[in-house]
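Just below is one structure, and these are the notes that go with it.
Here the complex is missing a single protein chain, while all its other protein chains stay put.
Up next, subunit A:
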Amino acid sequence: MKVRDLIDKMGLTLFSGELCLDKEISGGYVSDLLSDVMGNAAEGQVWITLQSHKNIMAVASLKDLAAVILVKGQAPDTDTMAHSIEEQVPILGTDQEAFETAGQLYHLLNA
């Protein structure tokens, strides 16, 4: 599944990165700890988190993640969005909590 299909199927907000929605999703990772994501997330995964500051983009780009989903209505800072465009990793959003978001993503990827 591509990021663009995920946005459709989950009704996610697209905050930034509309030019890089064709990345193939390999899985998901849920964490608000940057070192945890750094150490354990894998290429192509979608990262579900509460963190919305700029450093999430450094992590997402270094780890070659497919996209970041901000949960609970979090919106990215302006410099986070700028970094997202620069690093070509889209930032998506939802009002749902991490639990529901991860559940849906899991279901979609394993259907």
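Keep in mind that, in the parts below, a residue touches a chain if its C-beta (ideal position, glycine included) is under 8 Å from a C-beta of that chain, and two chains touch if they have at least 3 such contacts; residues count from 1.
Just so it is clear, contacts and distances are computed from a predicted model.
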item	value
Name of the absent chain as recorded in UniProt (options "Anti-sigma B factor RsbT", "Xanthine dehydrogenase", "Fe-S cluster assembly ATP-binding protein" or "Phenylalanine--tRNA ligase beta subunit")	"Anti-sigma B factor RsbT"
Selected residue (touches chain absent from view) among A:Leu6, A:Val59 or A:Ile91	A:Val59
Where the missing chain touches subunit A, by residue	32-36, 38-39, 43, 49, 51, 53-56, 58-59, 61-63, 79
